[in-house]
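Note that this complex is displayed minus one protein chain, with the remaining chains in position.
Labels run A and B following the written order; every chain starts at residue 1.
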Amino acid sequence: MQLDKTSPSGTGTPATRTLGVLVIASLIALSLFGLVFSAEDVVQGSTVRIMYVHVPSIWVAYMAFAFTAISSAVYLTAKNRSLGWDRFAGASAEIGVLFVAISLVTGSLWGRLTWGTYWVWDARLTSTAFLFITYIGYLAVRRLGGTHRQRARRSGVLALLAVLEIPLVHFSVRVWRSLHQEASVADKGTDVELDGLMLFSLFFGLVAFTLLFVWLVIHRQRTLWLEDAYADKGLDAAIVARREEAGV
Amino acid sequence: MDLTPRSNSEETIVPKRKRNWFAIAVIVIALVGGGVIVSQFLTSAIDYYCNVDEVGSRDGCEGDRRMRVQGIVEQYSVKELNGSTTFSMTFNMKNLNVVYQGDPGGVFQECIPVVAHGRLVNGKFESDRIEVKHSNQYVEKNETRMDRANSEAAACSVQKD
Partner (left out) sequence: MEHASFIIGSWVLTAVSVVVYAVFIVKRGRSLSQNASREEFPWT
């Protein structure tokens, strides 16, 4: 492969660099709010500080999987069938898997301190584990081989099915008897069950992690574009070689 | 580099890419793992516990079988003696006395909902595992450090169930 000396530095642009600075600043601020400024909980004590990474992580995962489904739907239904949507779907799913894993591990540590155990097979944890493994499967399906369009078609259909698990996970604590507590915000209208700075820290975490997701998905999508372009180059070379071989 | 869309005829002569065995292995693992998780969901998660008032009356909560029972730890009922913890769990005006060998972990305290694993023996619930089911309410601790008694009193005022 020819090395192009005029290549740019990568997937960054001035806009993403600005966003990156904003993400770093907001994550530093979140650390201060979550670990220093916000108060301890009257029952859980300091343990509540795990919430400020645990909840935003699963929030990003939900958002990422929803975005994967939307991008897949756009790819499958749009006339021009732009592979850019498929790459957004793949990038978003990968980030979602990372954040479900973070949510499962931090939740497990939080559970050890509050519930007294790392893991229980209750409705919330079991359905979250199923969500995690489903999207691991989705990422594997994307790497099965074939053309980019074959990849986009089969993973697009899978993404539209897999996203149906999100309401199952979110409402599992209401539908079934669960050890996991119900949501403290956004589930009961105005009946917010978090005190002052705790609530602010949590919302700040959601915003910071959302910005982080945007930065990650933009860069990952661009990397996937480069991977596809690289694969196409390899195929171009192989096609030329085949044609020469056949004397076409 | 030519990035224009390929024609169908071009796509047909593309040499077959290698089968990705790693991806296939991951899919197989995901399918097996998914099956295990679904079986756990159907056998455990779908009906995680019986409430105290359902013990002996609800299907699946028969008195002679191993089960998980949920209730709120009654105020002033927790006693620690010779390495075991005894307390009374209550739910819907029904009580159940629990004996647990050891010190329950987590944020176990009075007035907090717990799930006890074990079985009924002579009217007492002999538990070998306690899980604390803390509420979804978060209340800031006052600046002055609260002692355990105050914390428990706060827990009693926080719990709504």
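Throughout what follows, contacts are C-beta pairs under 8 Å (C-beta built on N, C-alpha and C of every residue); 3 or more make two chains touch, one makes a residue touch a chain.
Owing to the predicted nature of the structure, the values given are computational and were not obtained by experimental measurement.
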Residue, one of A:Leu19, A:Ala39 or A:Val53, that touches the chain absent here: A:Val53
Among A:Leu35, A:Ala78 or A:Val175, residue touching the chain not depicted: A:Leu35
Residue among A:Leu113, A:Val141, A:Leu179 or A:Leu206 that touches the chain left out of view: A:Leu113
Residues from subunit A at the interface with the omitted partner, ascending: 1-4, 6-13, 27, 31, 34-35, 45-47, 49-50, 53-54, 57, 84, 95, 98, 101-102, 105-106, 109-110, 112-113, 212, 215-216, 219-220, 222-223, 225-227, 229-230, 233
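Note that in this section only the chains that are shown with their structure count from here on.
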Geometric centre distance via CA averages, subunit B-subunit A, whole Å: 25
Subunit A to subunit B touching residues, read off their complex: 38-45, 47-48, 51, 112-117, 120-123, 125-127, 129-130, 133-134, 136-137, 139-141, 143-147, 172, 176-179, 181-184, 193-198, 229, 232-233, 235-236, 238-239, 242
Subunit B - residues contacting subunit A, complex: 1-3, 10-11, 13-15, 17-20, 22-24, 26-27, 30-31, 33-34, 37-38, 40-41, 44-49, 70, 104-109, 112, 115, 129-141, 146, 151, 154-155, 158
